[in-house]
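Heads up, this is only part of the complex; the chains shown haven't been moved.
When the chains are written out, they are named A, B, C and D in that same order, and each has its own residue count from 1.
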Amino acid sequence: ISTSKTPPGSGGSDGASSSNADGTRPSPLTAGGSSTVYPIANRAVQYWRSNAPASNTKYWGPSQYGIDTEQALADYWAGLYGFENGDGGSAPFDASVTLSHSGTGLEKLRNGQVDIGNSSAPVAAELSDASESALAKFTNHVVGVDAQPIVVSEEIYEAGVTSITAATLKSIYEGEIDDWQQVPDYEGPSKSIQAIGRAEGSGTDTAFRKNLFGDANAPIPGVDLRKGENQQVKTVVSSSSNAIAYMALAFVDDSVPATTLIFNGKTFTPGKNLADPDYPLSRDLHMYTYEGTTKKEAALLRMIISDYGQQRFVTESGYAALTDDRRRNQLSKLPDTQ
Amino acid sequence: MSTADGGRFGRLQNLDEGTRRVGAGSAVTIVATVAAFLLFPAATIYPLLGFLAVVAYGWWRYQEATAKVVMALMTASTVVILGLITLYLLWQSVPVLRQMGIGLLTHVGATMWSPNDGVFSLVPMMWGTFLTTIIAMCVAGPLGIAGALFTSEMAPRWAREIIKPAIEVLAGIPSIVYGFLGFVIVNDYMMRELSLPIYGSLFGAGVVIGLMALPTIVSVAEDALAAVPDEMKDGSVALGATSWQTITAVTLPSAFSGVSAAIILGVGRALGETMAVTVMLAHTQTLPDPLYDVFGPNGQETLTSLIASQYGIASGDHMSALFAAGVVLFITVLTLSIGSQLVEARMREKLGGGA
Amino acid sequence: MNTDASRNDLVKRGNSTLGVAAVLLAAGALLGALLGALALFEAFAVTDAVAGLSIARWFGVLLAGLGVALLGVGATSRAGLVRSEPDRTAGPVAGVAFSLVGLVIGGLLASQTLGFGTLWPIGALIVGAVALLLTVYPRGDLGATLPSGLLSLFTGIVVATGVIAPGWSWSPIPGSFTLPGDIAVPLLAIVVGFLVAWMAARAYGGFGTQGKQASAYLLVSASAAGMLALLVVLVSYIVVRGWAPMTEGVKWGLFWANWTYFYVPPIHRYVVIDGPVLWFHWPFVMNGHALLNDVNGIMPAIVGTVWLVLGAIVFAVPLGVGAAVFLTEYAGQSRFTQLVEVSTNGLWSTPSIVYGLFGWAFLVPRLGNGFSILSGQLVLGFMLLPLVIITSREALTSVPNAYRDASAALGVGKWETIKSVVLPAAMPGVTTGIILGIGRIAGETAPILLVAAGSPFPSDAPNVLTSFQLSATPPFVTNDALLQATSALPYQLYAVITAGVNKNAGLAWGTALVLLLVVLSFYAIGIASRIYFRKRLEA
Amino acid sequence: MSDSSTTETAEDEQPTTTTTTAGETVEEVQDEWIEYDFDGPAKFSATDLNVWYGDDHALHDITIDIPENSVTALIGPSGCGKSTFLRCLNRMNDRIKAARVEGSVELDGEEIYQEGVDLVELRKRVGQVFQSPNPFPKSIRDNIAYGPRKHGDINTGLLARLLGGDDREREEELVERCLRGAALWEEVSDRLDDNALGLSGGQQQRLCIARALAVDPEVILMDEPASALDPIATSKIEDLVEDLAEEYTVVIVTHNMQQAARISDQTAVFLTGGHLVEYGDTDQIFENPQSQRVEDYITGKFG
């Protein structure tokens, strides 16, 4: 038995689950959709929720990014829009991000089921039957740039398919070529091609069709297998010996080697010049808001679009950051800070 | 004895007015509550309070009648809920039926499923469901009946007492666990060993579903076999028949309805299995070529995996078509369930006299 | 009627030559099948060499040997060199089995080896018919041994001579599967091994009724054993893979920590009472997924499952039990009850994805227009409802009428009887049924995916307990947390699959194990309680 | 299971008489027994009682008076309708969906088959003990107190205590009295809170009798109460029945002729098809039955 001035445990971290004393903690911000944007959004939300103090240079350290504040991470970004600090060290408001694909995200956004709809293709291509006025309700926030790589199974890569021309790629996805022996450079036994596609409605799929075939609804009958998310595509490609797939850059690693793409005579090599603006399969990554952008949404988006966000979330996810011009342009779409 | 004489020689007559009063009161108030909820939601509280008051008063005054009324209301709401689900499914699938007509269930062509072109034919998915179910039952049927026979007729008592509950527990393994194993092990194995063209096959999915349905079949069939009266079996053994002859000639035929119910239950589970197929199959809405090719890249979609993979991007006719897939599933399992109940009723009729 | 002279002996003092030979044969054949299965599951490679010969060829040698031995056994029995009591024929079951094998072999030979093209059915039919005749026409001992012995010998030779061997491959459908030799050989060993063991067991029983019994028992027991082994392997596989991730970072110990405290105004201080506490930290089930965690865990999924299941119970159990009581005790047998029975049975077997679809399209837009625990609870409740009705009705009808009669004869009214006699007596059955139902809905993924699933890797669970608020308008009690999306154990596993298995393999196996433990313990509790109550009833 | 249809009966029994044997025999005998006269009032008077199960005519025109405070045995071969008749006396037949009752039964002169009869009240006055012991799966005490508690004669439990009306003592007393009445007190007084299902068959049956006594009935109906019991338990029940007749009217169905002879004051003999063929003083019935068929039955020529 002892005595003290304060109750034990006070001031300690009681965990993020406790709410403000008056119970007015704003409801959580929800984002959902694209599995391409997911790495960015998820990183951002994880960082947000950790609400690292300014002293934590590993995750926050504002001075590294030219920000002058003593506040913790989420406190600072939310504070820009007047949100009060969370209780017990947690973020002023909670945020979460779900994972499916662009079509679902935009659909949910339109139905009011999420605050932010992640999409890796423009809404106009994604909801191709929507009217102008319907599309006008979406506010587009570009948060990063993806250069869609073409990946093949390791065995194929080792059998010589380290580069592929746009024409071959097209014939594979149009179903005209279905054996690797029909692919130039391939030096191996006859092997059927497993052309992997993403679910219809995914931004990766939409962007791929739009960029390669010129039409977001172009039929690609060569697809043998469709998976809902990028990560599943990666699993399939790495577990197969005959697969080719398009996906998002963030998911490329040694188990799913990316090939060089030859487009109109120009060679685009992964790790070198995929990020070039003229790479045909490059695309913007979007986080849409619906019927304007609220302060809550803006707080998170501002963090992602900021220089800090671009470095910590976009680049580290494996995507290309926005150029300064585009960044400023995007920031200008957000409501003003207080 | 000590009871008051009034009680002892009380009137035999006593009118049951409780049911009428409570019944009328609660019926009026509950209807008012629902009406208020639909018309003036803000005023719902008053009839609801009224209803609660009626029930409370009834409970105190005529408990017997009130209990009956409350339970009747519970029954009614159960029926309403279950009916609502059924009707809603049917109603939602009307638009696509209008658009596709019977073609929804019969259309065969180059494109059979294309939301962009407004073509919705469930044929590939029904075929996929059919094939996976057949494969599953080829695995689970014989093994399941063998397991049931072994457990109920052959295993020593101690073994039976371990196996039976163990099998029942195994029947509880969630299907996503099977899906996970199927995705990371079965698909991988088949891809590697059989040089499958793509990662996933109807065959692999069917086998996994079969394994999943197996414990259910064993357990239900075992119950049916164990329920065959010993007198029946003794009758055969006492005639000098061997145990195996007794099993085939007496036990199995007598348990026929139960064993077939087990199989039908297994079929039902196989038909309705969602997660394993969703994660294992390639989601190609085409017909296999040739039709019986359960290893090839085509036709890898079932009714359930169609719904699970497309609900998120569907709207309009597309959504309606998914509901139609649900209705097809629903009607199939309902038919199976009614069929098995009929078989059971017939068998009961047939066996009713004796045993 | 038989004369006494034709009576068989009551006591058989067996000539055991046949028995011993048959046991050896059956054991050899089963060993072949077992090795085949092991090879199939890649316990070893058939290309490995043992004693100068590849394992694949050893399979061939074994099969050929078995075939010769089986033929020998059949011949000695036919010649009367050993005592046996063969039936007139090997029977229709064996006939069908071997004619099917014949059909397959004939078809394959005709189409693949001899190149009959579209005429292959002729070859199939011929070989099938010959196999059928060979099986059913001769006396029981020959019929049993001849086709199986020949089959075994034939496959044995084909494999031993390397006609079918690793490197050989067969792809009947272009663009579909390819059956390689190192799969085909074990497969042949399994199939032929079983057929030989089957017929060897007949020899063991003297080729008569006893033989048929022995052979059937062998087949059935072997299949059952295989099935059990498979299921056990499956579960142990998950346990083995999931154990390490699940228990990573578990720490416990005895600590001196705060028990309670209170504020004493006169001294303006808090009085703090400390004491020893057992401290236990199991990160996998106590943590969520967060940036700063040492071990990421699945606590939000566990809590989510608890809330979903609780809600479903609160919703479905009273309704279902009430309806069951009404239907059984008051409504009697009528068209209406029959209809309810049919529809509950139908709805119980309705696929969960259909419920999910209903929830997604009907409930989600109406309940806060977002994925929510509440929708999940309701959908799971809808799924549970038919089961509760079915099991409760079963339990209620199995309450002996003697109880109701006894109570009625004491001048006790119906509801009182139900309340104090029928329901208590039915309670074990009702509870058991509900527990089993909970086990099932706790593992459901599809409906959760469609109506309740939130972030795949959440850091916190929704805080349902402290979020209740009263209000004056319907629904009078609100709970924001109930309107939030949540994770749940089965969804957590699905999330790993969609978000990439490679990166999260440990998490996936751990989740699978926890899910298995949670669901199976529901089942185990349900089944144990059923056994307990049944025992008590019998005693 | 053995619905002995009437045709087969007629075909098979072929006694000495000629045409419609069954009807005639019944008529004959009825003339006799209807004159059976007893002292004191009739507790039950059944008049032209007929019962059908669906189309199955299970009781034919039963007319019988049952005297108060005595033991009346109903005997007859299996399926002759003894149980059916017994269940008419407290309207337990109402609980069988297929059963239809016509005719009249009066209890103390009041018709029990009229509209508005309160079955609960009737069954309080006419208790019943069944063939196989059927105690509730509760404690011995709860079994006994079950009826009175449900009738509100005894209030126990938390609520009752809060309201100040705890009848705990009266309950104790009642339980003891009834158990003594059923000759069970000595055996169970030290384990009143044990589950009744733990008792032996004979004890369970006496418990059921005690349970019936607790409602303080006027009549106790017993349907083969000892058929499931061993000889020792049977003899205990028999002794008990004889004692009960001092305070209650007992109507007992039995298969066992010796038992009927031992314990009953008067005996009614039913024969196949649901006819009451003979009724009178037990001694007289057993020593000097009026009809050949009854004599055949009693001497074991059939049944």
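We take it that a contact is a pair of C-beta atoms (placed from the backbone, for glycine too) under 8 Å apart; a residue touches a chain by one contact, two chains touch by 3 or more.
Note that the structure is predicted; figures quoted are calculated from it, not measured.
Protein chain copy numbers for the full complex, given in the shown labels, come to A x1, B x1, C x1, D x2.
As a convention for this text, only the chains that are shown with their structure count from here on.
Ranked by separation of Cα centres from chain C, the top chain is D. A separation of 48 Å divides the Cα centre of chain B from that of chain D. Inter-chain centre distance (chain B to chain C, centres taken as mean C-alpha positions): 16 Å.
Chain A and chain D have CA centres that are 83 Å apart. For chain C, the set of residues that touch two or more other chains comprises 175, 413, 416, 497, 501. Multi-chain contact residues of chain B (touching two or more other chains) are listed as 183, 197, 279, 297. Residues 175, 258, 261, 263-264, 267-274, 289-292, 364-365, 369-371, 453-461, 463, 466, 480, 484-485, 495, 497-503 of chain C are the ones that touch chain A when the two sit in their complex. Put simply, chain B touches chain A in their complex at residues 115-116, 183, 187-188, 191-192, 197-200, 279, 282-284, 297, 300, 309-310, 312-313, 315.
The touching residues of chain A, when paired with chain B in their complex, are 100-101, 103-104, 107-108, 128, 192, 194, 199-201, 217, 223-228, 232, 235-236, 239-243.
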